[in-house]
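Dropping a structure here in structure tokens format, bear with me for questions.
All protein chains but one are shown at their positions in the complex.
Which chain is which? They are A, B and C, in the order written, and residues in each are numbered from 1.
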């Protein structure tokens, strides 16, 4: 057995990996900064843009984390969208009557109820996870429309399909750091201002719910990978029969996971109705639950991956809502072209010639598009988040690894 | 109102006024959201209410559209009103244009109207349909002038819900008005959606768009984005900047905190139009063809609630208003 | 079929008809309870839903169920192979947009235009669906996720194309109107009511029969089903599952491309978002396929049920209930029916195992004797 050898090799690989990762991140920032200076679009890393990115990212992040909880326990939760919708109503209803804290809890509760429905169907009855999820999304939309009309119509500030005028969770600006970073960002220096822009974006008028969302990333990572509860939960997604033979009540863990999943999605809804805006309207999730699911897959079923995916999506989404977004997206086109070119070179050198050449081709296309145009049509800037997600999935999907028993029905007593 | 039917393509043939049978029984067919939306639909309802009390109408009814509904469902809604004896039917919102065009010929003794409507088959005019339009560009011109007058940064913003020609009319007037006051003014423009009507129901989108404009230096942002506008007001509150409302006097309907940032609203008097149409029916001369409600007849305008507009600004606006009414200023309808 | 004993017949009836029935009842009950819980009147809800629709509403229900059936068939083709084509929505938007542009251009004269347009719409839907198919086969991207992205892109693209290449109509843009000579006559089943059953609503029946034949009679259908049940077994039996994925995705997209054609040729005659186009049929189609268990008759039944509920829900206004409740009823029906089938399926597997064991025991005893 050469285990000893393989261990050290693995440790070295892990270390190298982390090191390369940091280096790559730095390289990307340098490229971004160069593109910014070259194109003169300072707005691509302006504090406001990055703030918009974070606000755009958080609901998706919460939904994605919700999806992560469920899928780590082996349950595909495509019902995130419906649970998120229920969350928007819960946030508005409870915040209106009992204050912002109740709003947040109410949103989580409503999402949890949606999760419960999903758990009953998939865990207790073994219904196909996607069917149940689709049904829950239909029910969620209907329920929110119905509830809004029945409970908001007569309220002050309310209507049959909307409600505003409830209080939202507090926001705060980190003293000194926010101002300092902002003034640095305004200098438009190479790299430094870009990083400062990010810092200023994060520290300015930060909602406690935003903080909560980021804390939940860490909490999720810690609970799932550092506690025995998390180990048990993950074992239910990898091999529930094995878990069962070790005395683990698989049903219970699956239930808990799906309930948490729903609650997280509900919080995502709360974020939409309380931070990203301060009003409720029927259907305001606009498919963010689905996008959350996509970021989870994109993020390889890991909290850090979900965070990356959500930020990327939030960024492109935020940019598309800036005035004259065509110019920014045009600059981003150059960025994408450069990154793709680098990536293509890496692929070709790594032996995947075909993939490398295809990517190189796309890179060339992006360069051509960049140099032949002045701006990007607003219709296309609106599509950016979806196109980017699709593209990234197409490039990286083969490295993804979902939990082995994800989406598979499980019944007790089948072990052995 | 300024009846365009003769100034237009003079396609209007020899149309006799519709003869409704018996007392006026009015139905309103709302757009998605229905009554209670604090905006478009509510404004139409207010017009109906006023008419009902003044003319003693007792038999009125309402119906509202659903999400993703098909054309024949809208038609069925109208026919159902007509079949149950309603002889004055108002479609609230331009989504009813096609349905009214299809249904109206089958009910020659019913007076139809479509707010913001258009005739999809222009060569085939229905005599019993009134299209009630507004000179949104004129009202927007005034609030644009107001924004430019009171802007301290020389940058102002416009947030549209959906990038269609109706909303572009707001943008065009707003920009023209602002430039009239200050030729160097910079007007930032953002549309939440290019074609998806979800842009009118996306407060988060409105907030993000307005925040972006405030961050880019705008200190006053005008929205024509339906319910997404609440997001614009939120952004104004957060950035401690100013905003301009739309359709109704949003200073009166917004929350107390938001109201402190709404310096004026571009008024689009759907209530006036609805009331006027019902009145024309009651008077036995139902409106027919295209009617545009303009500054001249207070079909559009601006509000002064909250006293944010300085007397000088108001003086300027009144001056522009008169020039527009007099035809001295031609307000563009497209950006 | 051999062995058509009364017991078997009963089994079939209980196995395939009871679950949907139970599901509908359960959904009605659940909706009523919800309405009552929020102070509404479940009585008036049921009254509205179970009232007799007038002729016009009936026509609308028939036409809507035709479109939902096509959408359901599109989804079912994928489902039968284990492909979750959540992209029916985007594919039918693309198909409708392409079809309407083509038909409106009048490139092909007269009624031939209809046929050509159907081909164009189907081809556009197929091509769009193939993006998801290709990504899955060659890049391993889950078709669910890529289709979700493609749905958004489709909507935006269609809006862009119509704005850029369409003509102004009111405040938005649409494609050019369908030439009169390409507007087929519908079936006037109620002489007194305006409107008719759209000519192309019959497409649902043609596609339904075609789908049934393809799936249950042809080799292609057999291989499709086998791939859905067990991809590994399919591969070992000589099915090229990659090619199959591409083909089936394209086929599903082709059918999806036709979803809105009945409405287009029957009454709307132009495409433009949002007024002239009915969005959302693709998503409901998924539910229709699930409720109908991917069987032709089941899909027809489910589509009719969904269309009926939606048609009736327009009158809920008068009962003071938000018409959105009907979504709840529909969603719960889907959920309840799969649960019911699951329960029935488990029971059935159990009885079959028992039957086999009994038979074996009898044989053994026979051999021993």
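Odds and ends about this structure:
Note that in this section a residue touches a chain if its C-beta (ideal position, glycine included) is under 8 Å from a C-beta of that chain, and two chains touch if they have at least 3 such contacts.
By definition in this document, contacts and distances are computed from a predicted model.
You can't see one chain of this complex, but its UniProt record names it "ABC transporter ATP-binding protein", from the set "phosphoenolpyruvate--glycerone phosphotransferase", "Phosphoserine phosphatase RsbU", "ABC transporter ATP-binding protein" or "Acyl-CoA dehydrogenase". Shown chains touched by the missing chain in the whole complex: A, C.
Considering the full assembly, A:231 is the residue among A:29, A:155 or A:231 that touches the omitted chain.
For chain A, the residues touching the chain absent from view are 1, 3-4, 6-7, 10, 226-228, 231-232, 234-235, 238-239, 241-249, 351, 401, 403-404, 413, 415-416. Against the chain not displayed here, chain C makes contact via residues 1-3, 216-223, 226, 229-230, 232-233, 235-240, 349-360, 363.
By our rule, only the chains that are shown with their structure count from here on.
Taken as a graph of touching chains, this assembly is fully connected, with contact between every pair of chains. A comparison of the A-B and B-C interfaces places the larger number of contacting C-beta pairs at A-B. As a whole-number value, the distance joining the C-alpha centres of chain A and chain C reads 31 Å. Chain centres here are Cα means. That of chain A falls 38 Å from that of chain B. Computed from the mean C-alpha positions, the centre of chain B lies at a distance of 38 Å from the centre of chain C.
Within chain B, the positions touching two or more other chains are listed as 64, 67, 163, 194-195.
In chain A, the residues that reach two or more other chains under the touch definition are 145, 160, 282, 379, 382. Against chain C, in their complex, chain B makes its touches with residues 62-64, 66-73, 75-77, 79, 94-95, 97-98, 106, 116-118, 120, 163-167, 194-197.
Within the complex formed with chain C, the residues of chain A that make contact are 78, 117, 121, 125-128, 130-132, 134-151, 160, 282, 287, 290-291, 293-294, 297, 377, 379-380, 382-383, 386-387, 389-390, 393-395, 397-398, 400. Within the complex, the chain B residues that touch chain A are 32-38, 42, 64, 67, 157, 163, 188-195, 198, 201-209, 211-216, 227, 230-231, 234, 238, 254-255.
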